[in-house]
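After the structure tokens below, expect a handful of questions from me.
One chain of protein is taken out of this complex; the other chains stay put.
Per-chain residue numbering starts at 1, and chain names A and B are given in the order in which the chains are listed.
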Amino acid sequence: MVVLLLLAVSMLTFVAMNILGDPLFNILGPIAGDTENPESVAKIEAAKAQYYLDKPLPERYVRWLGDFVQGDMGVRFASDGQPPVTGLIKERLPRSLLLMGMAQVMALAIAIPWGVFTAARANKPADKLSTVSSFFLVSMPNFALAVILYYIFALKLGWFPLRYDASDGFFTRMWQLFLPALTLALPGAAVYQRLLRTDLITTLQEDFILMARAKGVSKRRVLFRHALRPSMFSVITVFGINAGALVGGALVVETFFGIPGIGTAVVEAILREDFPVVLAIVMIIATGFVILNFLVDLLYSVLDPRVRS
Amino acid sequence: MSQDVSTDGVLEAAEPEAAQVGVEKKTLGLGFWLSVGWIALIVSLALFAPWLPLKDPDANFIDIQGKGRPPYGPSGDFWLGSDQDARDMLSRTIYGARVSLVVGFSAVAFGFIVGGTIGLISGFVRGTFDKITSFIMLVLLSFPALILAILITSLMERGLWTIALTLGILSVAPVGRLARSASLVFAEREFVMAARTMGAKPSHIMLRELLPNVLIPMSALALLGTAVAIVAEGGLAFLGLSVEKGSTWGKLILTGAQTRQLEEAPWIAFVPITALFLTVMALNFAGDRLRDYFDVRELSL
Partner (left out) sequence: MNGSRVLLDVSDYSVGFRTESGLAQVVDKVSFTLERGKTLGIVGESGSGKSVLNRSFMGLISSNRQIEEGSALFDGEQLVGRDRQDFWGKRIGMIFQDPMTSLNPVMRIGRQIFEPLKQHLNMDKAQATGRAIELLTQVGIPEPERRLKQYPHELSGGMRQRVMIAIALAGEPELLIADEPTTALDVTVQKYILDLLADLQTDIGMAIVLITHDLGVARGRTDDIMVMYGGRVMELAPSEELFSSMSHPYTEALFSAIPRVDQPKHTRLTPIAGAPPDPVDPPPGCRFSPRCVYAQDDCLTSLPQVDPAAEHQFACFYPVNTEQGRDARGLNAERGHTATGLKIQSVAVH
């Protein structure tokens, strides 16, 4: 089923790019139409051979698929001297993963204490205030949030650097990624927090919580050791779904903060109609989703032993 | 959604039934009407913009009344300030609303009509049709939305209606899935089975029995969907991929977000940001309240 899905995704992208664009033009530029100049014609022939452009569409797809599965993601269109697709991905993917990873970790790190805090004080003023601010965060589009955070923390307060520089050391780069990651994390945190709060409140009504208290377990311990684990399911579910929004958000954030990741790579590639790159990245993202959902299922069974049997 | 629950001091026993007299009064509330008010305001401003006494949004009013080089801060001449080319922010924001709102509403409309219909039919008819459409929707859903949007927009000319269409196509899958599950739920209900046994034609059943019921939860979500569409357009614009002519909120924010502009004249970015934020928040809030009011929870995801 999953394989079918991935195949369908790749087919759709492949067809879309080939039908609606002109590969020859993209590779060679204006000389693509020049059939008179012998030099141009030679280049055209070479390109056709290299990219199998003479063959019918289905055959081209199958060839691409074969290469891709073996790890050869092809060569980029346009100028020589540019690294092949695999190289591009190798260079940019870790960066984006680091960014998104940081964002999710931050989101959970913010959301869990926040959720517990508000659940324990349900319907009290602190909780109501939190609901309002949570709502604000969710309503703020990520690019707007990026601008606001940048303005306050990088521009005015100067806590963070203004640009990302790939040549800096590892920890410097982590710091540079902090603000972009935070931009991605905050709306997610607000969503997680609300879900966690709801689930916690429900769990706290359960008998075993009462029993735990009657045993003499302290409030804090009951919250974190007894109530939290059974309440994480909604969060975990959304965690998986959120990955999609995260990628979209990463696109925006990478562009604004000037981080060369696969988000920016795919935007550039689409605009240039450089479809090996587009294909490769889309496939990677789709595969990533699948793996992530699989991990989420795994996580369910770890959290709730009843699922295991 | 506040229950009359006591978790104060953490985790003591809930009060016995004798004491729990908290009946949920279902009203839409003040916040709802405030949100609706704002939406109405923005929509009216956008609609009637050409007839309002606004400055030309694209005209440059450099050195008006001897002010020197732009950008100009908020003042009597420029209520919300001007941008770096001395264009009036107030009118640009209002004109920007036109595009943003049109794109948002029409994308949702498209999504609801197409997605809703497909979903409704799938949920009722089931079988091969359902399997095929579900698979297609799943494929569409597997694309991160923004990438799909970029993909489609890059392959066409970027005009108002193509962008709207793109976002519409994007919303077909989520809406379709929702319509399908609502349709599934209602198709099992007795009144549909009754109609079936009385020999009513499937199209009749879908139109007369299912549709009104499915429409209720969906309309509650229409507002939320519009918010998402507007934000999506904003995102595209921010990446430089929205409509080529004219301004939208996203484009305005992009203009204002350059480091130089932010330093000298933050209002260039913050005016459209505020407008966008308030509108999205109003739509979200109103949509949320409607959803609570109609109690749509059981159908989400």
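Worth a mention:
In this text, a contact is a pair of C-beta atoms (placed from the backbone, for glycine too) under 8 Å apart; a residue touches a chain by one contact, two chains touch by 3 or more.
Not measured: the values here are computed from a predicted model.
In the complete complex, the residue from A:159, A:208 or A:224 that touches the missing chain is A:208.
Where chain A meets the chain that is not shown, the touching residues are 206-208, 210-218, 226, 229-230, 303-306, 309.
Just so it is clear, only the chains that are shown with their structure count from here on.
Every residue of chain A that touches chain B in the complex is listed here, in rising order: 4-5, 8-9, 12-13, 16-17, 20-21, 119-124, 135-136, 138-144, 147-148, 150-151, 155, 162, 201, 204-205, 209-210, 212-213, 219, 222-223, 227, 244-245, 247-248, 251-252, 255-256, 266-267, 270-271, 273, 278, 282, 285-286, 289. In the complex of the two chains, the chain B residues touching chain A come out as 2-3, 5, 7-14, 135, 138-139, 141-147, 150-152, 154-156, 227, 231, 234-235, 238-239, 241, 250, 253, 256-257, 259, 262-263, 266, 269, 273, 276-277, 280-281, 284-285.
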